[in-house]
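Questions regarding the structure given below will be posed in turn.
Partial view: only certain chains, each at its native spot in the assembly.
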Amino acid sequence: MTQSMEETSVYGEAAEADAERYYAALDSFNVEPLWRNTNPRLLPGEPKSRAVPYVWRYDDIRAQLMTAGRLISAEDAERRVLMLINPGLAPEVETANNLYAGIQLVLPGEIAPMHKHAAAAFRFIIEGSGAYTAVDGERAHMNPGDIVLTPSWAWHDHGNYSDEPMIWMDGLDLPLINKLEANFFVDGPENVQDELRPADSTERLYAASRLNPAWQAWDKPYSPIINYPWSVTEQVLKSALDEWSGSPTDGVIFEFTNPRSGGSIMPTMGAYIQALPARMHTEAHQHTSSAIYHVVRGRGRTIVDGQVLDWSQGDTFAVPGWSVHEHINTENEPAVLFSHTDIPVLKALGFYQERSCPRQA
Amino acid sequence: MTQSMEETSVYGEAAEADAERYYAALDSFNVEPLWRNTNPRLLPGEPKSRAVPYVWRYDDIRAQLMTAGRLISAEDAERRVLMLINPGLAPEVETANNLYAGIQLVLPGEIAPMHKHAAAAFRFIIEGSGAYTAVDGERAHMNPGDIVLTPSWAWHDHGNYSDEPMIWMDGLDLPLINKLEANFFVDGPENVQDELRPADSTERLYAASRLNPAWQAWDKPYSPIINYPWSVTEQVLKSALDEWSGSPTDGVIFEFTNPRSGGSIMPTMGAYIQALPARMHTEAHQHTSSAIYHVVRGRGRTIVDGQVLDWSQGDTFAVPGWSVHEHINTENEPAVLFSHTDIPVLKALGFYQERSCPRQA
């Protein structure tokens, strides 16, 4: 409420017709009266994401991808990706707020030519072994469960020299960088980059990243590790499940980190692996960050703002920012979820908020 | 281009009709084929902002505001703001990419009740003296040229106890925080907050911010200074103009800083004051950050992607991200521009790029 001294306002004397003429004229000056704003999104009491909770079933996606494998031309194979479009955000190419995921099929013998972009990306491998991603002169071989980074401005190309199809999830900060209108894309001078180091040498170099190679300087804002292999991840999860209960809202959850900073793998995306012990029903909470989950093992459900998302291995699901959510592992084996989030973005800008909530079930 | 082994693709055998049926079906799965994407904004070669270069003339805005002063009810006075809508971004409430500016009129005797929000804001005072902004228990009095901060989550209220109208420009990170869906808004328990300290005491405390009060801890991510008064700013500019030529692209340009960090006043916005010496025609450059300029003194033009923006005192103009731009002071006196930008956001996320360009005139 605003208090105004009587004599400065003549509201009431002005005919309504005058007002309408006034408002109509404002348009031509490219201004809008704040006092007539009716958009609840301009100054909301608290965030209400336009994104909706949603599960993309792996059975469906995989079937459609396989059809695409027959349908699309060889030239387009590098783009044989089904982009997961959040129903609340369409037609924007956005899976959860600020985050993108797509499922890609690379058939035997195919390559994706070298390029680089300001957008940051990673791959989470779902099926297939033996394909590689080459980054800045080194090929990383990919196996299911691996997470492979192609950070901002790093040259990269992919190739499948195995005799089986490769399916992976691409995770990118595309929606964010496109909102910020800061993306660049450059094609490489060659299709396939030269190998400057033996394959997978960075993986071996940082096998125990508690030990950093002191003869290598590193001044990039992202992790020097190209591949975080599943073989290591799985071992860490197994061991931790034996002796830690982890977080009440997330179970035994690890962040993939940049060994040179101890922080997130990239400035714009955080990546996590978590194991929900058998039959765990987590506490509920909400946070301003959003997340895309990919189910690595097991079966369960996540309740998001009262809506039940049932999931099982291979599924991908979106949890919008500030939604109240809790996870339930419905089985007697641990469930394993990979996720990526925009936590580093919200924290860097001072916008990260988190709150405990009563459970919804 | 992607190379594919012949036997894995049967493209060509598939009837076009089949393909169309396939694509139609994909919709129901909430996926989109990347290989059919025709949106040039998804992976652009370089940024092309949807925002356009534009000048809001102060004469026009002021006249419309004065009419609003007669038209709108006392209860709405706190929202007597004409929001500057970038024609390229409408209907979004966005003045330049990630940035908002609105011009507000506060008549004598009016107050704006206490509230706080996650969005960060500042005021640049255009006309009038004697009104105040109260922030976290302290009233800062406002005079033309002052920049007054109401940072993220800080309680604030305004009041005009003078006998003349106050006009100021509101600068906010609203478009950014709303894209990130992280905004919160809370009304205060009272309309007018209690005064915990003498008016303007922080301004005096940080009069020379090379001297920080050591008895006060400060752990906020923004500046503790509430008012950066014009009296100081003007003196600094005058003195610098006498002996420095400044930057080839921006003349003598200073950043308002957080004396506790040496960095930008807030994590999401940078604020600058710059003086273009008489007749200066700057070099041209482009950067991924965008800017809203407000003309404090003088007259000139800015060429933005080939388009000429003529400006004079009181005008506000938008320079989109990655646009090629150069400034020209057409007069024999220094011109002074205040601006706010999203540079801290782009730098924090690793997205800031800058490039010199040939002059356009």
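List of remarks:
To keep things simple, chains are lettered A and B as they appear, and every chain counts its residues starting from 1.
Keep this in mind: a residue touches a chain if its C-beta (ideal position, glycine included) is under 8 Å from a C-beta of that chain, and two chains touch if they have at least 3 such contacts.
What you are looking at is a predicted structure, and each value in this text was computed from that prediction instead of being measured.
Because every chain is the same sequence, the assembly can be counted simply: 2 are drawn, and the full complex in the file has 4 copies.
In this text, only the chains that are shown with their structure count from here on.
Work out the mean CA point of chain A and of chain B, and you get 28 Å between them.
Note for the complex: chain B touches chain A at residues 1-5, 8-11, 14, 18-19, 22, 25-26, 29-35, 37, 39, 41-51, 54, 56, 60-61, 64, 67-87, 90, 93, 97-98, 102-103, 107-113, 117-119, 152, 174, 176-186, 191, 221-222, 267-268, 288, 290, 320-322, 342, 345-346, 348-353.
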